[in-house]
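The structure under discussion is supplied below as structure tokens; questions concerning it will follow.
Removed: one protein chain of the complex. Kept in place: all other protein chains.
The block that comes next holds chain A.
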Amino acid sequence: MGTSISRTTNVIVNVFLIVLVLLCLLPIVLVLSVSFTDETSLLNQGYSFFPGKFSIEPYRFLMETNLSGILNAYKITIFNTVVGTLLTLLMVALYAYPLSRRDLKYNNFFTFFLYFTMLFGGGMVPWYLVCTQVLGLKDSIWAMILPSIFNGFFVFVMRTFYKSTIPIEVLESAKIDGAGEYRIFFQLVLPLSLPAIATIAIFTAVGFWNDYWLPLMLINDPKLSNLQYMIYRIMTNIQAIREYSQDASGIATSLANAPSEGIRMAMAMITMGPIVLIYPFLQKYFVKGLTIGAIKG
């Protein structure tokens, strides 16, 4: 136990971490509490960690009026997350593996080709042009997947992982046993790199789950709206109506159809959904993936 830290440091670190955890958790608790607060007491007393008058009205209202919309948005989000994460992993793993091999000709070129995209982007307008007029992604479910299935940073993480943890001897012995490149990649390299894959999977899955920007740019059809965009629309619509009502008479009447505070908070709780469960499941890989890459890199 010679490496144990001193008592004071221990206390400081713990206090710091407790404060950090509270800063992250309390807003969620507040939203949860507001979503269960009666609308009238909410208007009179404002937000509170303890509901003044308990009510499940917002959830009941959402279930009655908007169940199909929420379920549909869930479907879209889950599809995007699953398909998007799988495609991202495939792309990243496939691009990273050759780069990790020293015997790849033009290795430098392909690395630079990748690195370049991390430094320079075309900008919003060309990006939009390519997405809508070249790829025809507007109002397509792929609009929320394809633009983000490749990520230069993840490729470098993956490449470093392959390089540092998969001994070249393993690959050579497989080759001697007669395995082809595909067999080596899918049956040896991929299973061995599970920690790195899990790490990247967490990042991308959370990214796909929380994405509202791609639908904001490319999706008009409400049937293709994912969860985050659905809640984004509700929030920004109310904000915009309030803001524009200065100039547009009549627009304020549209506020009557807008959901109340409690309903919006209930929406936020519902959209959080299963993504919070992903961390505990993948956590063990997460830590391992980060440290292994770091120590030996």
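The definition used in the following text is that a contact is a pair of C-beta atoms (placed from the backbone, for glycine too) under 8 Å apart; a residue touches a chain by one contact, two chains touch by 3 or more; residues count from 1.
As a convention for this text, contacts and distances are computed from a predicted model.
One chain of the complex is hidden; its UniProt record names it "ABC transporter substrate-binding protein", one of "STAS domain-containing protein", "Oxidoreductase", "MBOAT family protein" or "ABC transporter substrate-binding protein". The chain omitted from view is touched by exactly one of A:L190, A:M217 or A:A268, namely A:M217. When the omitted chain is restored, the residue from A:V206, A:M235 or A:M272 that touches it is A:M235. What chain A contributes to its contact with the hidden chain is residues 39-40, 43-44, 46, 57, 61, 66, 69, 87, 90-91, 94-95, 97-98, 101, 103-105, 110, 124-125, 128-129, 132-143, 146, 149-150, 175, 180-182, 185, 216-217, 220-222, 232-233, 235-242, 244-261.
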